[in-house]
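Only a portion of the chains appears, each positioned as in the full assembly.
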Amino acid sequence: MDLPIIELKGVVKSFGPVDVLKGVNFTAYPGKITALVGDNGAGKSTLIKGLAGVQPYDGGEVLFNGEPVSLHTPRDAGHLGIEVVYQDLALCDNLDIVQNMFLGREELSAGTFDEGLMEREAAETLRQLSVRTVKSVRQKVSSLSGGQRQTVAIARSVLKKAKVVILDEPTAALGVAQTAQVLALVKRLAEQGVSVVIISHNLVDVFEVADFISVLYLGQMVASVKTSETTNEDVIGYITGAKTYEGERA
Amino acid sequence: MGSGQEGGLMDQVRAYVQRVRSGEMGALPAIAGFVVLSILFTILSPYFFTERNFANLLTQAATLVMLGMALVFVLLLGEIDLSAGVTAGLTMVIFVVLIAVVNLNWILALAIAFLTGIAIGTFIGFFVAKVGIPSFVVTLGLFLGFQGLELIIIGAGGLYRVETPEILAIQNSNLPPWAGWVMLLVMLAVSASTSFLDRARRTRAGVPNRTIALVWAKLVTIAVLGGIVIAILNQNRGTGFKAIEGVPIVVPITLAILWLGTFVLDRTKFGRYIYAVGGNAEAARRSGVKVAMIRWCAFIVCSSLAVVAGLFSISKVGSVDAAAGRDIVLSGVAAAVVGGVSLFGGRGRLIHAAIGALVIAVITNGLGLLNLPAGVNYAVTGGVLILAATVDAVSRKRAGGSILRT
Amino acid sequence: GCSSSGGDGGSTDDASATRACVILPDAASSPRWENGDRPALEAAITDAGFEADIQNAQGDTSKYATIADQQLSKGCGVMLLVDYNGAAVAVTAKAQEQGIPVIAYDRPIEGADYYVSFDNEEVGALMGQSILDGLATAGKDPATATVVFMGGDPADGNAKMFRDGAGSVLDPAGVVPAQEPTGVWDGDKSATNFEQALTALGGKVDAVWAANDTNAAGVITILDKNGLTVPVSGQDASVAGLQNVLLGKQTATVYKPFQLEAEAASDLAIKLLNGETPTVDKKLDDGTPYIAVTPVLVGPDDVQKVIDDGNADAAEICTDDVAAACAEHGVG
């Protein structure tokens, strides 16, 4: 197997008295889709916020392409080519869709914004995700429905070519058609060699797209398996703590 | 998926009306307030609606306009700069004392004043953005501290004359009439060229443009309104032997800064990030915006523009004392808020602060013609300010059916 | 003295016999408090072998009370108070309760033991006189002249006295205020207020009674802008005020050589610290012994006197555009 693009070794994180991550190992490979599953409050979002530099880990090692890196700000993650869709979406309500999608990565020409270019790219990306009900890409995101906001956040993360795309429950608010599009998009990204990490509670979706499944239980990584080598029941067992995994990740 | 730019003139107008009716009124209520107050004062005083008083109003408002615009940069972040007024005062104290006492060349002194302003902004920005003290406290500390510095430098109650003709000219001299017309032409040219440049870019990107009729409408509006203003200001408004005519020099300076600032806020990363940080700092941070740096720079811009406000003020007064700039800052914030800038960040434009400042200035201007006793004057000023804000609030509510305040 | 609280109280008592406690009102209304009175009083009192504790209330009544508390807790042999908006009244009562005599300095204080001051009404009257003189020179009849009154902050008791004093001279001469905008101690607002008053007068004005040099400076800038030169009054003999006087833009400035006032006050304080009971001839209406100090009206030809007193610096005054006027009036 390839060299993992991301490798976490024994990362820990606590908030005051609460130990949320208790020495977690995790790997993600280029061109592969890794699903991160676990119960509510297991620590999934905390794990990926560490990777995104939003809430740095308290300890442990992060290897990127085999090199130890320090991820202390979102900019660090950005420079490594890590794009993240957060569970709480993190959009600026006072900006419009285009402005949000290009925030921090605006297209310039002659030192000022090339609004036309950005508008076109934004519209194209959104269209791919089969958004039909958004009237105008110049709407403020505050006026969007829950699913529309989520779509904007996802579109944002695939606008620029990234090495790693992390999606925290990307389809939670999406309709049937949109969910299908996002899953298709995820597969397309992997085909292009991007490493995708996807968090989801929907095991059907997970089994449909993921190459690997990693299961967090109360802040510990209790299982890391190939999707082809496990079953729905097993994974539910790991998630609820009813079952323990005996193998080792390849 | 559209972009709101499609459709002909009527579609665009209809869309605009609907935006207004749904509460996105921008500076409209402030403009309405200004018009109402103007009508009121025209009825109450025969001197209000005169060329002379019109020019007065522009020069009297200039300091507040500039201070309001300075504050917009930090208000957009949800921050405040209570020291902006005394920053203006302190830098002017330094400026004048350098000239009068140290005998420095005025341009050098001006440079030092600006550097001081930048240093002050850097100081505030450091404590707010890096150390994390609420800006209210940092700038309140400086509000006190700078009053002290003014006293130390100028000596208690000391008073120095401004003797630099170039500085005095800002508020007290006028462009020759022909230059006023040139100014208008420049404005038209700039407006037209940015509009057409934008359209060219959009066309290149293959996205629809607003109907070109809008561009013409905008240019005609500027030409007509600007033409009227300049024609009025080009009248001789002197009452003595001396002819006083032309656009006060402060006007083109203010317009240039307004244009430049708006350009920065609308078309550069720095400006966009100010809005983003003001709207949702955490989202901006996660998008890779250097939030602390943006905050820091905004305070530097604010303090630098405060220096300009100080220049306008001393040009008007002709002297500097140790209390310079102490009382104006709350009015500056009020100007921005009355004009439609949100104190919670993320919403507002420079022009809003400018219009808000005009509203506040017209109160003082109009009441100044009525010769009211001091107490009544204060009371009426306060009352009218609340009234102006009520016009604003009610019109927004009526229109938007706002859900926020019920 | 007191007896209860051990060594601490003892040291306080020792100090209190030799310390003069002074509270100045603010730093903004006039240049004199910090630049003039503080050093003058300090020098006189320390030269006489006593200790001076001089503080400034910075235009804040509650700070005034705070300072007084602090001084009284350190102990004072005499208190020399410049009232600020009435804050000194309570302080006076407190001090006297502890047997400390109180000198009301520059501003009257109800219940004080002595009052030393320039006569504020006299100051106002002199400013009024300078307007009358200016009108006379210009050949205008005071009764028909258009005179604008630019007073001080109406919340400030002195502003009222200046205004009353001016009235005592101008009213009999038949001067009626053509416009009297809201008073301020602020050049920017003064300029705006005057500009509007002038507009409401159709641009015609014959004289401006301005309550101090700061207000006058704002007025003068507006007059300049309109190409007008009319009599303008002022007080404080500040640099800008003296320059304007020399340039003929301001008729005169009322000069209050604080040395005179400070001298009178420190003499009195030293006597009190020495345990003497000074006698004073004059009395206020309420019977307070009163040492009145007379202010001086400074026209262009008197500027040199201010410089000679050390209350102004010729180099600061005779700058480029003023140099000619300086030469003309023998200043330098």
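Chains: A, B and C, in written order; residue numbering restarts at 1 for each.
Just so it is clear, a contact is a pair of C-beta atoms (placed from the backbone, for glycine too) under 8 Å apart; a residue touches a chain by one contact, two chains touch by 3 or more.
Bear in mind the structure is a predicted one, so any value in this text is a computation, not a measurement.
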Formula of the whole complex, where the shown chains each stand for all their copies: A x2, B x2, C x1
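Basically, only the chains that are shown with their structure count from here on.
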Chain contact topology (line, ring, star, complete or other): line
Taking each chain's C-alpha mean as its centre, the one farthest from subunit B: A
Centre-most chain, if every chain is reduced to its averaged C-alpha atoms: B
Chain centre separation (subunit A, subunit C; CA means) in Å: 72
Whole-Å separation of chain centres (CA-atom averages), subunit B against subunit C: 37
Computed distance of Cα centres, subunit B from subunit A, in Å: 44
Contacts with 2+ other chains: residues of subunit A: none
Subunit B, residues touching no fewer than two other chains: none
Subunit C contact footprint on subunit B (complex, rising order): 45, 47, 50, 52-53, 56, 60, 63, 100-101, 151, 155-161, 163, 168, 171-172, 238-242, 244, 313, 316-324, 326-328, 364-365, 367-375, 377-378
Complex contacts: residues of subunit A adjacent to subunit B: 52, 54, 73-75, 78, 84, 86, 90-95, 99, 103-106, 108-109, 111-117, 119-120, 123, 126-127, 131, 134-139
Of subunit C, residues touching subunit B in the complex: 27-35, 154, 179-183, 185-193, 195-197, 199-200, 202-204, 213-214, 217-218, 220-221, 224-228, 236, 238-241, 243-244, 316, 319-321
